[in-house]
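Below is one structure. I have some questions about it.
The complex is shown incomplete by one protein chain, all other protein chains being positioned as in the whole.
Let's turn to chain A:
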Amino acid sequence: MITDYPYKQTESSTDFTPRPITLHINNAPVQLEVLPWVSLLDGLRDYAGLTGTKKGCDHGQCGACTVICDGDRILSCLTLAVMKDGSDITTIEGIAHEGVLHPLQKAFIEHDAFQCGYCTPGQICSAIGMFQEGKAKTRDEVKELMSGNLCRCGANTNIIDAIMEVKAQMSHE
């Protein structure tokens, strides 16, 4: 199937060599050599060995691959590793501090906010990003702003409960 007319890949115009990049993952610089078409998700999982970030749909429809990049929650499947050279990335591996779980991790356990757990890293990174954005005030707004993270086990109610509890704790601090 040909989609762009006329399409013919030419050898002269292409440079298929791996690129050295540095990602600051969970506060540590990580040097990687990646080909241009490696997604940030594959870069994290297969090159940096951080498999906490999950590949769900790989097409931007499920949110399982959510990470925090330069302060914003993004989908790591829909961006290229080379595009994030020099960026600060926080993954699920980086949110607990010195062996102490992040409040959201604790709340997810307390509220039974998962069944299979596959969407959990994305849910938690997304919720952290949402807290930083500071736009979700009500439960309805939290639900709307968390809608990019699907849970096919159906733990959504408990996920929102866990997030609301941490949100309430934060507003008391």
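As a working rule, contacts are C-beta pairs under 8 Å (C-beta built on N, C-alpha and C of every residue); 3 or more make two chains touch, one makes a residue touch a chain; residues count from 1.
Please note the rule applied: contacts and distances are computed from a predicted model.
Chemist: So one subunit is absent here. Using its UniProt record, which name fits best from "Sulfite reductase (NADPH) hemoprotein beta-component", "NADH-quinone oxidoreductase subunit K", "Peptide/nickel transport system permease protein" or "Xanthine dehydrogenase YagS FAD-binding subunit"?
Modeler: Spelling it out: the chain absent from the display is recorded in UniProt as "Xanthine dehydrogenase YagS FAD-binding subunit".
Chemist: Among A:39, A:53 or A:158, which residue is in contact with the omitted chain in the full complex?
Modeler: The one listed residue touching the chain not shown is A:39.
Chemist: Quick one: say which of A:23, A:44, A:80 or A:155 touches the chain that got left out.
Modeler: Of these options, the touching residue for the absent chain is A:80.
Chemist: Considering the whole complex rather than only what is displayed, give the residues of chain A touching the chain that is not shown.
Modeler: Considering the whole complex, chain A reaches the absent chain at 1-5, 7-10, 13-16, 19, 35-37, 39, 58-60, 63, 66, 72-75, 77-80, 82-83, 126, 129-130, 133, 135, 138, 140-141, 143-149.
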